[in-house]
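Single-structure report; data block below.
One protein chain omitted, others in place.
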Amino acid sequence: MDFYFGLAQLIGVHTLLGLSAYIVLLTGQVSLAQAGFFAVGAYAAGMLTVLAGWHLVPALGVSALSGAAVACAVGFPALRVKGLMLVIATLAFGEGVRLFFFNFDYQIAKGGIQVGPLGGEGFRQIRFFPENGWETGEVMLFIWVFVAAAMALLWWFDRSRYGTVLRAVGEDEIAAQSMGINLTAVKVSAMTVGGAIAGIGGGLYAHYTTHIEHASFSILLATFAIAYPIVGGLRSVFGTLLAVIFVQGFLVEGLRFLGDWRNLLFGALIVLAMNLRPSGILGRRRA
Amino acid sequence: MLELRTLSRHFGGVRAVDGLDLTVQEGQIFGLIGPNGSGKSTTVNVITGLFPPTSGAIVFRGQDIAGLPTHLRLREGIARTFQNIRLFGQLSVWQNLWVAQNSAQDLARQGFFARWLGGQRGVREEIGRLLEFSGLAHKRDELAANLAFGEQRRLELARAMAAKPKLLLLDEPAAGMNSEEIGQLRSRILKLRESGVTILLVEHVMELVMGVTDRIAVLNFGQKIAEGTPGEIQAHPAVRKAYLGGEAA
Partner (left out) sequence: MLDFFQTLSDGVLFGATYALIGIGFTLVFGVMHKINMAYAAASVGGAYAGLLVLKVMATAPPALVFFCAFLAGGLLGWMVYVACFHFIPLSSPLATLMSTVGMLLLIDEVIVHVTDGMPQGYPAMFDDVMLRAGEFSMRGDLLLVFGVSVLAMIGLLLLLYRTRLGLATRAVSQQPVAAQLCGIRLVRVNALTFIVTGLLGGLAGALIGASVGTLSPLLTVPLTVKGLIVTVIGGLGSVPGAIVAGLLVGGFENVLQLYRGVTERDLYVMLLLFVFLVFRPGGIFAARGGRD
């Protein structure tokens, strides 16, 4: 049973990551910075519970805030450029964050051992869950509370004028601007909300794996982040969830019996899926 | 209402608009005509802020708005339609109008949360009226991209109206329409004027321009070559020359 709980934890965290890219994608921006926000949230929450002895819930609050703050700060300069330039700018930012944590040491002695992030070694012993006696199932439920909240928030956005404006900006920036929409405010706000969601996802990830290192937040993770909403389609938040289940549940876990060949199949399947359904599994309705 | 003072916009060496002076009075329907490439659309784009002017002033209701970003010009009361129809194709008809409700009145009326995160309830009636006016009420939930060409033109006009403009810039609204549709457009434009909207009409279709405008300016190579009532313009020798064939005629 623990195996399935573990898988559900992973799916939950990746759904948060996918949703953070989803809201940015609605405005027509492809951001490969989401793994960076995720990393910021992971390190922030981990340091607060391990080094400062905080409870996880307020630490996650700080994860969300720091993810949002970094996203907002990145948003202003990065959104000056559009389209493919933005892809590259955010990709470089994500790599920058990873390299920052690769060089980041902050250790203190606690109970006779050194704890805290240690450069390339990573950040071990994030033991909030085991120390407080949480079972895998409880951790999974805890994670899914956040997933449900994030999905509800974005689902609500989609029904509000805000979500409609996001999609309008994604459709045609010139028309949106001419109809009185402040492009910068809208794009940066989407980026900020995405940063907050990714931050929470990162904080949860740090605690259920108990060990994070820079390599976990590579371009591969950033690619996963945008792959989920693209594969799932931008029509609704459920597409992203379905895509995460498909990728993590079916492709990664379900094909484990293929051993080495699974990794080969993974790339090939993405290529194939995009050839067959360029607008995603639950793609947009087309004219 | 709107005054352009020696307005210029150059693209490299091309003077798309070159020292244009223009005054549109409140309540007027002002026509802007000229051959292709004479700078009409550029003028509209400069007025709405998509291009900054190279030089000159844009005075709207006593205030120079040349430095104002595009989205704030709408709040001042300038809305437009596009020559090549730019709807939000994957949004429904009524969502297209919902998105456009950014006028100063709308901002004053609703609080931040109701405005951004509230549902459609508060605005349903107003959008309904606009759809009625444009004859699109039955297509309310259709995706804009799936509308017929004439319907898309109507929706674009309705979307501009949803922003409650004081000045409406129509960029070739009759392009591609048949004469029955032009008749409907004409009566809509006249109705809009009655409701107090000033209109700057950029158009090629003389049937429409001569029928509805109070005053017309003619552009050629970015410069104004004539201005007057429709009657005066039709009789103007420079206009005939510009339309009928450059220097040779």
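Per-chain residue numbering starts at 1, and chain names A and B are given in the order in which the chains are listed.
One rule holds in what follows: contacts are C-beta pairs under 8 Å (C-beta built on N, C-alpha and C of every residue); 3 or more make two chains touch, one makes a residue touch a chain.
Predicted model, so just to flag it, every value in this text is computed and none were measured.
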Chains on display which the left-out chain touches in the complete complex: A
Which of A:Leu48, A:Ala89 or A:Val139 contacts the chain that the document leaves out: A:Ala89
Contact with the hidden chain (one of A:Ile126, A:Leu154 or A:Ile230): A:Ile230
Subunit A residues that touch the omitted chain in the full complex: 25, 30, 77-78, 80-85, 87-89, 91-93, 95-96, 99-100, 102-103, 119-120, 218-220, 223, 226-227, 230-231, 260-261, 263-264, 266-271, 273-275, 278-279
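To be clear about the criterion, only the chains that are shown with their structure count from here on.
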Centroid spacing, where centroids are CA-atom means, of subunit A and subunit B in whole angstrom: 42
Sites on subunit B touched by subunit A in the complex: 48, 50, 69-72, 74-75, 79-80, 82, 86-91, 95-96, 98-103, 115-120, 143, 145-146, 159-160, 163
Sites on subunit A touched by subunit B in the complex: 156-157, 159-162, 164-165, 167-168, 171-172, 174-183, 284-285, 287
